[in-house]
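Written below as structure tokens is the structure these notes are about.
Of the protein chains in this complex, one is absent; all others appear in place.
Labels run A and B following the written order; every chain starts at residue 1.
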Amino acid sequence: MNWPDLSMGGYGFYVWGSYLVSLIAIVWEVVSLKQRKKALQQQSSNSVPASVLRGSVNETSS
Amino acid sequence: MLRWIVWRDLMLAWRRRSDMLSTVFFFVIVVSLFPLGIGPETQLLRTIAPGVVWVAALLASMLSLGRLFANDYQDGTLEQLLLTPQPLFLVVLGKTLAHWIVAEVPLVLIAPLVGVQFDLTKETLWILFVSLLLGTPVLSLIGSVGAALTLGLRGGGVLISILVLPLYIPALIFGAGAVEASIMGSTPSAHLSLLGAFAIVSLLFSPWATAAALRISLE
Partner (left out) sequence: MYRFCFHPGPLRQPSGYLWSEIIADCQLPIADLNGRAADANELAMGSQKLAIKMNLYKYASPANFYPLAGKMIPWFAIPAALLFATGLFVGFFIAPSDFQQGDAYRIIFIHVPAAWMGMFLYILMAIYAGIGWAFNARLSSMMASSLAVTGAMFTALSLITGAFWGKPTWGTWWVWDARMTSTLILMFLYIGFISLQAAIDDPRRADRAGAVLALVGVINVPIIYFSVQWWNTLHQGATIRILQKPTIKGSMLAALLIMLAACWLYSVAVVLIRLRCIILEREQNASRFAEVGV
């Protein structure tokens, strides 16, 4: 195991730059998905629960 | 049936001649903008001519694609056409053929004239004409898929462009490549034959895709 040259032979900007961009992309994707999930769960808890809806369907139809 | 559809579309387009002419004018104006923007140096113009003319043809045909199905969709004729016992493939083929005659053939005819602005030789202008003649059916056919998919959607024109331009790229590459080969003095026949192959393949497959897309959009 050899400790890598952190400046990447002078190409540090490019190597670390591309990994930074990848990290940002991955983090952005996961975070935005979590936010979307949270918003949806809040929305569904605000709306009428399914059992109540099922109850009303039973009464009104047939 | 095919003849009837083509004839009907041609007649309708003739009644709205301004649409046809506006496509041609758009093409001419766009092509003329480039020498104005880039400068009159003839060598440079000769180099960019194939790409510019072809891209302008692409853009002009994309503008006209919205009209392919929209009018019939709005007055309900398209639904009736879907219900006929004739195969939808033929209906689509007819409409695309009419669209090609109305929207693309004027471009093809006027392209040599516009090419003169770029100081192209007679052989090159001829190759430009032939490449557009072979390439514009591809544009109509593939464009019809995009038009069918985006039927009735808001933001239609830009959306069609986003969908269809990537699919146009092989035609663009070989069409412009043929003209460029002619400018450089080598033979354009390889490019033109590939372009012809694209035309045939899209003739066989894209009406089928368009028919499927129409059914999806209209249910």
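Just so we're on the same page, contacts are C-beta pairs under 8 Å (C-beta built on N, C-alpha and C of every residue); 3 or more make two chains touch, one makes a residue touch a chain.
Small disclaimer: the values here were computed from a predicted structure and weren't measured.
Only one of B:1, B:29, B:109 or B:162 touches the chain withheld from this view, namely B:162. Mapped onto subunit B, contacts with the missing chain fall at residues 145, 149-150, 153-155, 159, 162-163, 165-167, 169-170, 173-174, 177, 181, 190-191, 194, 205, 209, 212-213, 216-217, 219. Counting the whole complex, the residues of subunit A in touch with the unshown chain are 1-5, 8-11, 14-15, 17-19, 21-22, 25-26, 29-30, 33, 36-37, 40-41, 43-44, 47, 49-50, 53-54, 57, 61-62.
Note that in this section only the chains that are shown with their structure count from here on.
Our note on geometry: subunit A versus subunit B, Cα centroid distance of 41 Å, whole angstroms.
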